[in-house]
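One chain of protein is taken out of this complex; the other chains stay put.
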């Protein structure tokens, strides 16, 4: 290249430059060099081909999940009497998409109406007389708008009266055993269709060889029925190393992970769903702050005289969240060529390796001066007799 | 480098080593070398710049979707009588976020109350006498808690009685024509705002040049109105190569994909939404197992005597799922410099290429021995007269 500058470009174009080499016949140096070459080759092939599968084109999963819970529970409480709970009652919201909630415990406050009642007693609501209460005051942690009156909450306790949905919910008496304990035997059918659009690959978690009669009676079991898409709630919670009945009291969030990672160079039937389960909310109430999962909802009714009443339910339960992930790979020419290029670049590491070999050759071998003399031609910048030196050197 | 070890470090620091080369003036070898150099250059420029656009910084889309369905349907069934359905009736849940459901078919079971009734007949519920029924038994596939009695289901069939929401839903008589067939003419307005925060780029799918009067009457059409954000349900299902009325009977899941991939080096108006549609659930009921999409929900009422009744609805319909994706790229100095470095590394491939040229030069050319003699200086490790050899060479 440099040599071209003093010539015409055209003749230069057809010149080929290559390094002048010395060849050292030495078993020691040769062995070291070959060993290092071999290690780099193993590294490139091992990493690029086996670990990263760089010869494959990859695609991310597109997934659709629907769920359907089955099972009925029975409760007998003073508020509600004997009552059967079916899916329309305990599954909220009912849509059966990738996230579903199963009610396991609750505090029910029936027959609430818009009216006035004394607040729940706490530091800021306890009063001695009306002058302690401020009309129109609206505490964000309170239950309504104060009317300015001080009323008897119990015989011994007076609190400020509020305009609110009365009677107020008393949520300190959470049942110690989950009301809908039977929920542990409920089952859920998870329907999951996945697509890898690049490879035109479609599959669902209900495998082709599963028939209707099997599906009517099977239940997921990691050992005996790993591909049955019907899961017993208790089993899922157990797989996440939790106790269902404990979790049912205060609620929680459980992740159902479906892994569709596939190597599509293998036949299609090797590509199947791999299920795993883990609790997603923090179970250890170290600081005892707001553990579990609950929310409030209400059913609204109208009385015959047109007044609205509602039943307020503080619902504790388990929120199941189906998370589908995965990447598929398949042999493709383009990434193969691209990564072959990258791998070749890796091979140029050999030139870095030569640094080590050269150092070894010129420092550690007995005949280092002899090698050095042949490898290096010293040109001294300050030497005036360069031409002469050149001749004799 | 090796040459430095025997000298003082300081003087070594200012030494510059460069290979001694031989220059071969050969049109054949030169051409081969230039050709390979050219191919690598094309590869680097083509792949790094054109395909990967490595000179661009990229950002992933942040998106917000809201939807609003419009349209009214009319049904006339024995259960419900003549009835008009508007959006608050058929759109469940009503929130209009990125996923919305349109009811198209249903099985309605009105006036259910908590009471007892004979189970639906199947292998495990048919009984001859009370002794076949177990009080308190609760089958996960059943509809309630058995009372231990055996009752007439029909004149000829006896089944175990259960405590449940009675009368039970009979879900085998799904209407063969979708009840809310008119849903195909419903329209949905999809509002989608996207942000590429890195580039401070904001856009919505209602383009700036769209005015209110156009929006009041337009309907998406891939050819004539590709940017109208109002979609007729039937058109979307057709684009996914499905038949609306067939899909409406048993329900399904339809993905509305919005692709916002943009090259922001071009003017802003080149960046627009690209819509596509695909059915996400498995349409082919190969194994005839749980096809379509449905869920149950209930409306709760209170009678004048305070008893709770409900209307149970098994809702079949189409769940529309808006999936927004995309990556934007824009020229930026940092990745340009970074990738230029990577590209230069690619160019060092030339050293790998020399391997081929050298092999060609030293094997295939007529004067290979001549070239070889100049290129290689053989140093024999076992030769005692090394110094002498060196002198005469």
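Note that the chains take the letters A and B in the order they are written out, and that residue 1 is the start of every chain.
As a convention for this text, a contact is a pair of C-beta atoms (placed from the backbone, for glycine too) under 8 Å apart; a residue touches a chain by one contact, two chains touch by 3 or more.
Quick caveat, the model's predicted, so the values are computed rather than measured.
Note that of B:52, B:221 or B:372, the residue touching the chain absent from this view is B:372.
Among the residues A:141, A:177 or A:366, only A:141 touches the chain that is left out of the figure. Where subunit B meets the chain that is not shown, the touching residues are 3, 11, 13-27, 62-64, 66, 68, 70-74, 82-84, 86-89, 93-97, 182, 185-187, 189, 191, 193, 195, 202, 204, 206, 208, 210-212, 215-216, 299, 301, 304, 309, 338, 341, 344-345, 347-348, 351, 355, 358-359, 361-363, 367, 370-377. Where subunit A meets the missing chain, the touching residues are 1-3, 5-6, 17, 19-27, 29-31, 33-34, 43, 47, 92-93, 99, 101, 114, 138, 140-145, 162-165, 253, 255, 278, 280-282, 286-290, 293, 295-298, 300-302, 304, 310, 312, 319, 321, 323, 345-346, 348-349, 351-352, 354, 357-358, 361, 374-382, 386-387, 390.
Criterion: only the chains that are shown with their structure count from here on.
One inter-chain figure worth recording: subunit A and subunit B are separated by 16 Å, centre to centre, where each centre is the mean of the chain's CA atoms.
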